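Sharing a structure with you now.
Missing here is one protein chain; the remaining ones are kept as they sit in the complex.
As written, the chains take the letters A and B, and residue 1 is the first residue of each chain.
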Amino acid sequence: MKLLVILVNRLAWLIPTVFGLMAITFAITHIIPADPVAAVIGENASPEQVAALKEKLGLDKPLVEQFVIYLTGLLRGDFGISLYTQRPISEDLFARVPATIELSVVTLFVAIAAGIPVGVISAVHRNSLLDHALRIFTVSGLAIASFWLAILFQLFFSMYLGWTPLQGRVDGWGPDPITGFFIVDALIIGDFEMLGDVLAHMVLPVLTMAYPAMATIVRFTRAGVLEAISSNFVMYESAMGFPRRVIIWKYVLRSALIGTVTQIGLIFGILIANSVVVETVFDWPGIGRYAVDSILNSDYNGVMGFAVFTGVIFILINALVDILHGLIDPRETR
Amino acid sequence: MTGDTLLRVSDLKVSFQTEAGSAKVLDGVNLTIGRGEILGLVGESGCGKSTLARSVLGILPKNAARITDGTILFDGENLLERNEAYLARVLRGRRISFVPQDPFSSFSPVFSIGDQFMELMKWKSPEITDAQAAARTILSSRYGRARRRRDAERVMEMLSAVQLPQPEAILRKYPHEVSGGQRQRLMIAMALLTEPELIIADEPTTALDVTIQAQILKLLKALAAERNVAVLFTTHDLGTAWEICDRIMVMYAGQDVEVAGSADFFARPNHPYTDRLLASLPGAEGGLQGIPGNIPGFVSPPGGCRFHPRCDLASDACRTTRPGVTALGSGHAVRCHHPLGTQFLKEAVT
Partner (left out) sequence: METIRFILRKFFEDKVALVGLVIITALVLVAIFAGVLATHPGDVSTFHPADRLQGPSLAHFFGTDRMGSDIFSRILFGARITITIAVISVGLSVLIGVPIGLLAGYYNGWFSDLLMRVSDIFLAVPQIVLAIAIAQTLGPAIENVILALSLTYWPFWTRLVYAETRACKNETFVEASVALGASPFRVIVLHILPNISSGIIVRTTLGMGSTILTAAVLGFLGLGPPAPSPEWGRTIAESRQYLPNAWWYATFPGLAIFMVVMGFNLLGDGLRDILDPRIRRSKSNDR
């Protein structure tokens, strides 16, 4: 019952947020630039050329009408035409989504698998030498520019040591697309050489993206564990002689994680932000790379498409996380 | 009580590291409990009751607290000489169990009540022998289906023993879904399930409604008596102590001051502090008097008898030396240089 309320609340909030996001991007494209057309076709185009392009792009209509057109287009999944490739932006984006998702999911997995134990250990041994060392490590993760880290990794591991591929998703063409996720596709066709190659290409981008995400997870886990560890139930369970590792890794950790699961949204934000530059450095053919290509080609339709697309995904993820939180926290739903 | 002492705490000294310095919270405390006996440990808030209880359990905060002197003999073995692993595996939960003050926050909020009961039984079931418990490793922590089934039966029996209706339904619930009184019944059930010899109940009813307090206490007393389990029961309320305790011990600022059988205690208080306590009970003659002054700080406490700054009878001896134990017969003992009983005697003589 309570779960239903959460669900309805979240969905009701979703609609105005997405609408607001679209209004903001519309404002950015249609109100801020003095002359968006000049930006596209150059300043010495003839007035006739400008007028023709304006008409083609619908820029001669009143703003409100433009907004309605923009909005209905977006709602149909139509992000407009790329000014550079001249293809529908939604097609370009959807073709690149699997690469980004694959990278993000593997990264998230690595970051969680490393971050949670480190956070717990750091909290349990609070103020020890180990804790201080781990904290320096994590604080650094939040201060490093990820494009720089990516370049350092490339420089060291690929260029000097030659251990990992320099960039790209795979050598050659990769597996025939079935799902678009190369790991999955390589497994389906049973090509383990290909799988190895795909994984080798993922090492550096994943490590680059995982570091700041992990640092965030460590911080939240550590804080959550520290809070939970001073709860009465820990005292009670120690008094009853429960094994220490059960108290910490089962009871304390579960409490700590339920409290911090809402922060997953933040971590996704970090991943999205970093994917833009990390995909650029590693030439990873995902949507972040697409955004940068659009920037380089002054294709602001493409940039806006990217902004709306990632924005909507991010909003959806946050809504899902809230619902998930309701599902796993018995106090929320029962 | 003589041959059958279960717990004997002697001359226990505990201090806490604080920013202001070392707080000498327990200053040579003595206490004994016989098998099956209910001992009430009474004292004002902050006098060190919980610290004493936690010392016996061995769960004082590791980095802040230090036991500087004394012994804690449980069934003849000195717990202070045992290592943490032994205490956690063999003693705690199995031979000594615990009923906390706040039954709400002492359950984990994110596991069902049933899960938490089965976790307890997994580690502390009476079927586990001491040797098995002591040798506990990750590998040996398997929880076989047969034992699980028998343990589940034990749980159901115990839930009806603590008079909880619809045990199956309760086990499926989460702690926030049951009432305060039910939660404390559950805690008592957990404490008894492992068939301990001693239960340490630290103010088990303070967090409850007055109307429920009496029920819970009666239940605890009855179940403990039935099973011949000793109870160390701390409270700052003399009334509840009177209701359920065989003997009562009073503590003041980290010192034990008087111990007596319940009837004797109320009839013949011998320590000036006990006397004041009884006089301050509502309904006692003279009404609510209160005791002038405050409990002293523990960083630089008054020397000798810590009650002397508030005591009318204080003499020089009180200020310098801690009084020894004066036995008054039938288990009544007092630690005071000028106990009231003898004073009456003196007055009668002169």
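Methods note: a contact is a pair of C-beta atoms (placed from the backbone, for glycine too) under 8 Å apart; a residue touches a chain by one contact, two chains touch by 3 or more.
All values reported here derive from a predicted model rather than from experimental measurement.
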item: Per the touch definition above, residue among A:S82, A:T208, A:S255 or A:T310 touching the missing chain; value: A:T310
item: Which residue of A:A95, A:L130, A:V246 or A:A273 touches the chain not shown here; value: A:A273
item: Residue ranges of subunit A at the interface with the undisplayed chain; value: 16-17, 20-21, 24-25, 28-29, 32-33, 36, 39, 139-140, 142-145, 147-149, 151-152, 154-155, 159-160, 227, 230, 269-270, 272-273, 276-277, 280-281, 291-292, 294-296, 300, 303-304, 306-307, 310-311, 314-315, 318
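FYI, only the chains that are shown with their structure count from here on.
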item: Subunit A and subunit B: spacing of chain centres that average the CA atoms, whole Å; value: 54
item: Contact footprint of subunit B on subunit A as seen in their complex; value: 231-233, 235-244, 246, 251, 254-255, 258, 329-331, 334
item: Subunit A contact footprint on subunit B (complex, rising order); value: 54, 57, 59, 87-89, 91-94, 97-98, 100, 102, 105-112, 119-120, 123-124, 136, 141, 174, 176-177, 190, 200
